[in-house]
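Here the structure is laid out as structure tokens; the discussion comes afterwards.
Note that this complex is displayed minus one protein chain, with the remaining chains in position.
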Amino acid sequence: MSHSENVLIIGAGLAGMTAGLELAHAGKKVHLVERLPLIGGKVIKDEESFPNLECSTCMVAPVQQDVLQNPNIVTMTYSSVEKIEGEAGAFHVTIKKNARYVSMTDCIGCGMCYEPCPVSQKNEWEENLGDVKAIYVPCAGALPNVPVIDAQICLKLTGKEECSACADSCMFGAIKLDDTDEMVEIDVGAIVIATGAGNYDASKLPQLGYGKLPGVYTPFEFERLFASNGPTLGELTLRDSEKNPEKVVILHCVGREEVGYCSSVCCMYSMKFAHFIKKKLPDAKIFNIYSDVCVVDKNYQKFFKKVEGADTKMLFSPTIDGVKVSGNGSGMKVSYRGGDGADESLDADMVILATAVVPDPEVGTLAEMVGLELDRHGFFAVKDDVAGSVETTREGLFVAGTAEGPKDVQTAVIQAEAVVGRVMSYLGKVTG
Amino acid sequence: MKAKVGVYVCECGPNISEKVDIDKILETLPGLEEYREIELVVKRFGLLCSGDGKTFLEDEINNNGLTHLVLGACSPRDHDKTFIGVCKKTSLNPFLYKIINIREHCAWIISDKDKATEKAITYIRAGINRVLFQSALLEKKLDINPDVLIIGGGIAGMEAALSLAARDRTVYLVEKDDHLGGKAVLLGGLLPRQGGGPAKIREKIESVLGNDMIKVYLESELEGVIGFLGNFEVIVGSPGDEEKKDLKVGAIIVATGSGLADPAILEGLDYSKTDEVITSMDAERMFSKEGKISLKSGGDPKSVALIHCVGREEKGYCSRICCNYMIKIAGYLKDQSADMKVTEFHRGLCLPDKADQGFQKEAEGRGVEFKRVRELTITGTNVRYEGMDGKSEGLKFDMVILAPALEPSEGTEGMADLLGVPLSESGYYQEIHQTTNPVATSIEGVFVVGAAHSPKGITDSMLFAQASAGKILSQLIPGGKITPEIKVSEILEAYCTGCGNCLDVCVYGAIYYDEGRGISVVNEAVCRGCGNCFGSCPSGALRTKHFTNTQLYEEMREAIR
Partner (left out) sequence: MQEKMENQELDQFKPKIVGFLCNWCTYAAADLAGSSKMEIDPALTVIRVMCSSRVDHNLVLTTFFSGADGVLIAGCHPGDCHYGAGNYYARRRYALLKKVMESLGLESERLKLSWISAAEGNRYAEVVNSFSEKIRQLGPNPINKMSGL
């Protein structure tokens, strides 16, 4: 089999996009596969990124645009890798492009089709805080700005009714209700895994009330609640109510003991949340319950201290394990153990759980397909005898970003750039 | 010759056509012909960004011999590149075209059709007026040199060198000491997750020395640098040696590592006089040389206090690596004697890697005690601390080991000055973008990696080094060329007084002072075209191409007519 200079990147978050753009710049043909209908990854869910509180959209949108407009990058959204055959330097990859029911070439993204659609559901991308129609883009400003039809609820596609409201409203003939899944086969020399990570399922810790008490939020729920392009246009209103929170408790290290590692980003985003809330609701009382502090960049502690002094009260607890969140009339009560070992409690109407970063739920399927072992936490492992490596245990396969373990955006980008160097050297070696 | 301007209004299906009266636009615009002494071709089209639309435009440009092109359509963020592509297929210079955003900025935001139409006419007139004053600009391509200079032969510098050499780049590795390996080679051991021990670092040194693509200059320093990405000229010299080496490289990697804060920074501690108090680096050196950690007075310590975060508050940042290496040192001590009392005094553990918490638990399992403290003072080898419960206690140890904060290495300020790279508040080099571009600096082609970038250990130093190699390998292809930004600033010699304001405001170091002519000069290969210098110029000598005063004034005047 002949060797290929092309590269497959799985996952179009900031790590995947960064690696893709730089490899494309070097003249490599890049196939960028993303399972969601939009590119950008987790970062674009954040209104602002720590530590500079920089607008994430401003930071990432130019990267997204560059990816979509780069002639060397073939971006396949709403797609998944189905099969990988061959060997390092000459992989043969089968990709399934899920039926989108909207033509990527004909649609201009005007959004005229959403309004007439008669069915709606909770928007998963918005952490179920808002609704979308059966034909939708996950968020305002999504790129590529082409909607997708959810075949699970579309009246026509589920066979419930002969509806064609979206197709009738489209002046560009972009709606293809007869669209089908498509298999694409490509040859690549190297594969980069940049599939990102998930968050610890807080409902596994029933004492924290997530899923039962509406005032308990996960980090991404809070991010979307705060986001000016999110479901509430950035209004911090409590779930199932029009009220703003008055007393907020941010609980650090949720799931840390269970997963067995520190996620290294939660301290910083927890402080960011405190700052966000104080900025929008100056009268709100904000408490952080924490045990360790992990602020690992030269600029992080400065931000941490600033927020600590101005926006929130830090409450030390030797262990997060004993924390309980219970309903208390219309509000909640948070019980924890204080620094002196005594039991303490706080009233709250909003509790944000800083949940651990965990492997993406679909990581096992991918690992099996690409023939890679996972480490004991379930992340992709790098070659065990090389510190600071981005090479996996299988030749020709590389990993970047949180697919390898919890990390901040900076380190994810660094790994992506390191992958670029490794892939360039590797392809040079195998293709001569 | 009379300008012949093609104005095409995109219907964008119903998006524009239903919200603004395109026919009225087409009727109104010809009124401009006499007033501006131009000839107009005015048409509407269904969807300009479609394949048909692009062909239509290409034909219109060619068949009408258009001198300028104005499109009333959507946002340039959507389709500027599309239509620049169309222009490039014709003889029309893309800088003589302008897309006018009458969709996002008119049709979609003004529900009153008459008002939206009026607004669209205003926008298009302003656009026509602007485009008439635009100038054709040409892309320039510059040859590049793919070789790389690396300053600093520690773990980061060596890793970068090997990564680049693996892709056949010539690397000049400059090290001010008489040996390679930096701080890493002095260590007694590595973390388990770093795989292997000090022998691995020595192997790396051997690979660097044995690599034909890497030219190592020991006891040497960077003395001068001029140029820009792809074309730097640098001078490398050795103190006391008259002979200088002039090298040509395309990129520079700064890997000068890190220093350690003087423990004297710790209040109440007279480190210089206290015999049985040593730093973590002293402990590593001792372990590396003797295979054990002994008291200066001789013999093994029976109890050792490990003090974290020495100088952290003063420095204003967490040094990231200390918690881990202090646990590693506790491991040396427990190996030495399982009965030894080893106590780590910390202020919250920082264990950022997925393997770290396991490593810490393992140490705990071996009897290493972890004490979280609020306050702590050391007198001799007595440690007095206030716990999180507010209670104070004093403990006496045979030996105290301190983890001093990392700090920028000596000479960082001078090097920053030489390279033109700014320093951050923490004293470390300032990267161009903390999150999206962390190894690059405001001087394009100069990269900062390893502990010179921010406090970091071996793993992250290697990653940053590889990242810089990745950026260089993808940006500087042997035999390739780079295309600098075209919309750059320029300085008109006749007006420039050489006051230097523009030099001060330029983030990219793109402007230099030409002493011979007494004026400031823009290096077009470095400028990114933000226009900040323009606002700083008191004498009207600056121009930012494609955003000149005339162009913006003409657009503005028509916008408020």
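A and B label the chains in the order they appear, each numbered from 1.
As a working rule, contacts are C-beta pairs under 8 Å (C-beta built on N, C-alpha and C of every residue); 3 or more make two chains touch, one makes a residue touch a chain.
Bear in mind the structure is a predicted one, so any value in this text is a computation, not a measurement.
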* Structure fact -> Missing chain -> touching shown chains A, B
* Asked: Among B:G13, B:G157, B:G387 or B:G529, which one is in touch with the chain left out?
  -> B:G529
* **Sites on chain A contacted by the missing partner chain, in the whole complex** => 47-48, 52-59, 61-62, 109, 111, 140-141, 145, 227-229, 233-234
* So that we can see where the missing chain sits, which residues of chain B does it touch? -> 75-77, 101, 103-106, 108-112, 115-116, 118-119, 122-123, 126, 432, 442, 487, 505, 507, 528-532, 534-536, 544, 547, 549, 552-553, 555-557, 559-560
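In this text, only the chains that are shown with their structure count from here on.
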* Which whole number of Å gives the spacing of the CA centres of chain A and chain B? -> 24
* **Contact footprint of chain A on chain B as seen in their complex** => 12-15, 47, 49-50, 74, 77-78, 81, 159, 163, 166-168, 190, 193-196, 312, 316-318, 320, 347-358, 372, 387-390, 424-426, 428, 433-439, 454-455, 458-464, 466-475, 477
* Structure fact -> Per the touch rule above, chain A residues touching chain B in the complex are 14, 18, 22-23, 25-27, 49, 51-52, 54, 59-60, 63, 65, 69, 106, 108-110, 112, 145, 171-172, 256, 260-262, 264, 290-302, 305, 316, 318, 339-341, 375, 377, 379, 384-390, 405-411, 413-422, 424-425, 428-429
